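Beneath this line is the structure, given in structure tokens, with notes to follow.
The other protein chains are all here in position, but one chain of the complex has been omitted.
After this line comes chain A, so read on.
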Amino acid sequence: MEHIRTTKVEQVKLLDRFSTSNKSLTGTLYLTATHLLFIDSLQKETWILHHHIAAVEKLALTTSGCPLVIQCKNFRIVHFIVPRERDCHDIYNSLLQLSRQAKYEDLYAFSYNPKQNESERVQGWQLIDLTEEYRRMGIPSLSWQLSDANRDYKICETYPRDLYVPKTANKPIIVGSSKFRSKGRFPVLSYYHQDKEAAICRCSQPLSGFSARCLEDEHMLQAISKANPSNRYMYVMDTRPKPRMQSWWASKKDIGRIVVRISSKIWRDEKIRESDEKARLNAMANRAAGKGYENEDNYSNIRFQFVGIENIHVMRSSLQKLLEVNGTRALSVNDFFSGLESSGWLRHIKAVLDAAVFLAKAIVVESASVLVHCSDGWDRTSQVCSLGALLLDSYYRTIKGFMVLIEKDWISFGHKFSDRCGHLDGDPKEVSPVFTQFLECVWHLTEQFPQAFEYNEVFLLQIHEHVHSCQFGNFLGNCQKEREDLKLKEKTYSLWPFLLDDQEKYLNPLYCPSSQKFTVLEPNTVPFNFKFWRNMYHQFDRTMHPRQSVFKLIMNMNDQNKQLEKEIKELESKIKHQKNRQTDTVLNKESLRSIHSDSPALKPSLCFKKEQTLLPGNDAIRTIEGSNTADNRYSEYAEEFSKTEPAVVSLEYGVARMTC
């Protein structure tokens, strides 16, 4: 609270981001320990969590007041005009402090206190059990086992304690391999496909340098390959992109070798493409620095595949460009599309999805195991492994399964959530929308396969919201060890049980679970299938969305159908009861009269009343948001499809109230 000097400012204007006529709402701005709250004259509340604030900017003073622009990590942008500059300055300073915490302990999750008792809280953390998940895949098995090598995080700090490796990979192999891999992230099991007996494994890049090799690492890969009896070769997927010019020069020593290899390769293997060789040259630049890729000569029966996913810095600036374009007022169609193009964002999304498709195909079509890595094996590798598994296994397309997937390939394997999301005031170069890209890839899949997913878009948006909210402990910290040190399971709540409690909201009404056709998804990744995700990047810009939502309508109708089914059952049993009773009545009129206490005359009228309300209920679903108001283009709509305000805020809401 020491950062807050002004807790309440009146007569603040909230501008519409895209209005051309400077239309605004006037209201009161409140600053609490956790939220910034704006209540307009219509009593509509806008809550902004401090942790969601990505940037706050104070613009030059105008005649109407001092403008304050707040950009949030959930892509909300609000533009306030504060009448007095001093108030604006106070709020600005407070927000700067409150949105950039230096210590984990100051994050919201440590003070968040929902109405849950201790045992519920503890149970919440037990909801996702990864041991159980590996068991579901059939692991441990004849060829895969749990390794206790990392029990105390001694081999790899950023991996979880429990790791699954081939049975033939003994401790010396594990230790040797880990020393040869960046950050000690040696090859481990991520997903096992029982039918194909093929595995998805993950690791970081080898520290191979130009000539170094590591027999243990070679053994490790052999072990992974041999653990798959149905195929004698395996793939190593390097998810990094093709070379830049300097890498050619940095590795010119090796060019001669490569050229010789290309020419000999063409004879040996027609499938090999020159572009792959070029990509290899790039990886060679890394080798000069003692990092790089596996030297093919040292690994037998391994097929190397490069896929061009760019690094976190490219992704960060790509998103930045995209947001700049989207934020432009009176944006022309040309500027939007050329901006979208030049941001490269959809190209990156396609690259990630393409890599996942390659992975899934290797497993389904060739029954080959695949080892995926990038540099450190916690960004691109997490994207590709998790999406690959999502394509392969319909379990991950259920609500619970998706939680498990995130918990496994992202949280436990050490995707650096706190660094990537900028939870703490730290190095801005570590921030990158890697996880957002993963969600966007999933969204693209839901668009192509509308019936294959149990969850809907709102679920993805809600997870995105909470990855950044620091309200729950799940995404705090950068790896499991750090989370344990922070004692998150003792001090904070897990997000998953809250989402599960609310799962009605996240169900896809068109989901078709029993269908066999969706066991493996084969998305079409031609460029025209990639489109701008408006509901993510403009989720708070309500004027841009359809005013009637088919999705919401069908969802409500599905709910209504369930109620109707229930009512039909009740009615049928009542009718049956009535009929029986009438038969009885005839038989024994006297004895029944005493039981029948409630007035039968009232019932029919009640029923008919209900019947009448049924249909208007349906009408409400179909209402057009805003069309009847005089000037709806700038007005706020009663409800919104993608992100209903209450749906998101509901979790924050209670506490925010408590803390004010």
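In this text, a residue touches a chain if its C-beta (ideal position, glycine included) is under 8 Å from a C-beta of that chain, and two chains touch if they have at least 3 such contacts; residues count from 1.
Basically, contacts and distances are computed from a predicted model.
Chemist: Would you kindly match the missing chain to its UniProt protein name, picking from "Auxin-responsive protein", "Aspartate aminotransferase", "Myotubularin-related protein 9" or "DNA-directed RNA polymerase III subunit RPC3"?
Modeler: The missing chain's protein name, per its UniProt entry, is "Myotubularin-related protein 9".
Chemist: May I ask which residue of A:G184, A:G344, A:G414 or A:P509 touches the chain that does not appear here?
Modeler: Considering the complete complex, A:P509 is the one touching the chain left out.
Chemist: Touch as defined at the start, partner being the missing chain; which of A:P114, A:G138, A:P241 or A:P546 qualifies?
Modeler: Missing-chain contact among the listed residues: A:P546.
Chemist: In the complete complex, which positions of chain A touch the hidden chain?
Modeler: Output for chain A: 18, 21, 326, 331-333, 335-337, 448-452, 509-510, 512, 524, 526, 528-529, 531-532, 534, 538, 541, 543-550, 553-554, 557-558, 560-561, 564-565, 567-568, 571-572, 574-575, 578-579, 581-582, 585-586, 589, 593, 596, 600-601, 603-604, 607-608, 610-611, 614-615, 619, 622, 624, 627-628, 631-633.
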